[in-house]
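So that we are looking at the same thing, I have put the structure below in structure tokens.
With one protein chain removed, the remaining protein chains of the complex are shown where they sit.
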Amino acid sequence: MKHDIPTRPLVIAAGLGRNFPARHGLIGRTQDVWAVRDVDLAVARGETVGIVGESGCGKSTLGRMMLGLEKPTTGTVTFDDRDLSALGSAERRGLSRRMQMVFQDPFGSLDPRRSVGAQVADGLKTHAIVPAAEVRAEVARLLEQVGLPASAATRRPHEFSGGQRQRIAVARALSTRPDFIVADEPVSALDVSIQAQVVNLLMDLRRDLDLAMLFISHDLHVVRHLCTRIVVMYLGRIVEEGPATQVFGSPAHPYTRALLAATPSLHPRRADDAGRVLPGELPSPANPPSGCAFRTRCPIASEACAATIPPLNPAGAGWRAACIKSRPGAEATP
Amino acid sequence: MLRYIALRSFVALFLVWVVVTIVFLLLHLIPGDPAELLLSQGSIAADPQAVAALREKMGLNDPLWQQYLSHMAGVLSGDLGASFRDGAPVIDQIALRLPRTFEVIIGAALIATGLGVPLGTWAAIRADGKADAVISFFASAALSTPVFVVGSVVILIFAQELRWLPAGGFVAFSEDPVEHLKLLLLPAGTVGLNLLAVITRMSRASVLEVLQRDYVRTARAKGLPRGEILRRHVVRNALIPVVTVLGLEMGTLIGGTVLVEFVFNWPGLSGYLVSAVDARDYPEVVGIVMTISILFVFLNLVVDVVNALLDPRISLVTT
Partner (left out) sequence: MNAAARKLILPGTIATLIVVIVLAAPILPLADVREMDIPNRFAGPSAAHWLGQDEFGRDVLARLIWGGQASLFIAVGSALAAATIGTTLGLLGGYFRGAVELLTVRAAEIILCLPPLLLALLVVTILGAGTWPLILALTILYTPNYARVVYAATQQVRGLDFVTAQRAMGTHPLTILMRTILPNVMPPLLVQMSLIVASAMVIESGLSFLGLGVVPPTPSWGLMIRAARSAMEVSPLLLVWPSLALAGTILTFNLLCDRLQSALDPRSITAGGALWLRRRTRRAAPAPVPATDQPPLLEIKELSVAAQDLELVRRVSLTVRPGETLALVGESGSGKTLTGLAMTGLLPDTLHVTGGSALYTGRGGDRIDLAALDEDAIRRLRGNEISMVFQDAAAALNPVLRIGDQVAEAISAHQTLDGAALQNRVLELLRHVGIPDPERRARANPHELSGGQRQRAMIAVAIANNPRLLIADEPTTALDPTIQAQILQLFAQLKRDTPEMGMIFVTHDLAVVAEIADRVTVMYAGEVIEEGPVAEVFSCPRHPYTAALIASVPEGGAERLVAIPGTVPSPRNMPEGCRFAPRCAFVQATCRENVPPATRPSIDRITRCFRWEEVT
């Protein structure tokens, strides 16, 4: 049941923005700090969209807004044709059956004081997924689905390793039989050998359950491996979006190119050592550069870049990039 | 920095006003008529006519809001009013008694910091050793013994049994400086013992925490000598929370030395407050509470500023 061409996106974000105004002093002026700005994004069933970017680029905030956990300052999130911000709190809680989250920290995402089974059963009970008598059997089934023995249900989270906890978190997310899952850096805190276990699990689930998934990560290798579509963010905005093969194969935006070049590889290209390192630091979201936010570090920036914020222009089929100089494929990485 | 202090002072004054208002209203809820209390002697009831006349004179027959407004107007013009009991200006009594309370508190603070920081640091370095066990136990014991117990016991030992120091009382410094200091020693020492326990425990915990910090390991990795690490990296960082605690403790003590003043017959501010409440002397109570609140809030401000000087991560500058 693989959807090659998704018919209608399940989750649609339009003009999404989130402002965390910072106040200076007790009665000082407030200053706008936009964590996310003007993001348009759609996720369809059977699709895994990877969001990559460095810390502070707004990828986690975007993920939480897509789930309705964070209220957007501007724009809307539509889930299955329903506007999340227009829903009442009870309605919103009902809808949350269909959208779930997997977190980064395997030690913080499970309540240390309750048994694994009780936590996996929470969703089953809240949304009455199965009759009360079948809850135990369903918990066992869910745990087995993520590769844990059914006996795990009676134990407390601290008895498990990081990778196992992360699978429990996945089992908890799956308990409500969701259509949409946001995974926020689910493998970043895990060791490499364990990371592969969880990545494989997520790939199987996407295939078997026809899930729409938003996969947030700073690890380009994992994203490339797992995702069908890639969204690259810089300082709160999408700078490039498109099919994984294109975005990572022949990036259209200089930031995507720089990010790929900066990622260490098992097969390093030592020759162009100096050229591939991006100079400078991430600007503060409180005080972003005018025009294109990336221009201060961009190797090909010119005066025109400071004038206006570049729009996301098509770079190919289902492929957009926010760079006035973008020539897809022209400067592909070797 | 100055802007921050100005802003904080403004908030502080607002808080003082809230406190004074609450106290003013609460006082009038207290059963008991100050005029009647003033005129009655022992069990003999006061003459109702005289009471009524006195009430009129004191302004107690006005509506509450009028009393409140006229009192506040006086406070704003710097006049705390006259005592019901003897008609003397309240501000004079406060000016007389506040320095005496300060003497006790500052004496206690000197004892506490001078001994507490080194003791706490030592205990932390020797954590789980014998020295630590002894210091920690005595700190816990001193913390657990109420001041009036300590006070009574030191009187028993130093005044009654050993006869080294007077049991209590007060002589002005200008009259007899030596006797004044002798009389100060026991009350200040009693409060100081309690504060010493607080500071020792706090220093110990704080130093222990700092010792686990990565930057101490960095300092060792640099090959710095022990003393240097201890002074520049450990104690300096550990002092930050200790200063906060010391400031807050001193703030609480300004109105909280009543037991010590009672035990040692030391005529300070707290004892004055108790007797003022007892006599329903509204101008006195409001005046004392205001003084205590202002000092309390001001001390908090000083603590914040000192902390900002010690720890550059705290920014007082408003942009």
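For reference, chains read A and B in written order, and residue numbers begin at 1 within each chain.
Here, a residue touches a chain if its C-beta (ideal position, glycine included) is under 8 Å from a C-beta of that chain, and two chains touch if they have at least 3 such contacts.
Everything numeric here is computed off the predicted structure, so don't read it as measured data.
Listed residues A:Asp40, A:Glu54 or A:Glu138: the one in touch with the omitted chain is A:Glu54. The omitted chain makes contact with chain B at the following residues, 15, 18-19, 22-23, 26-27, 29-32, 124-129, 132, 140-141, 143-149, 152-153, 155-156, 160, 208-209, 211-215, 217-226, 228-230, 232-233, 236-237, 240, 252, 254-256, 258-259, 262-263, 270, 273-274, 277-278, 289, 292-293, 296-297, 310-313.
Listed by residue number, the positions of chain A touching the unshown chain are 54-55, 67, 69, 92-97, 99-101, 103-105, 108-114, 119, 122-123, 126-127, 161, 163-164, 169, 172, 176, 191-197, 199-200, 203, 218, 220-222, 224-226, 258-259, 261-268, 270, 273-274, 276-279, 281-282, 297.
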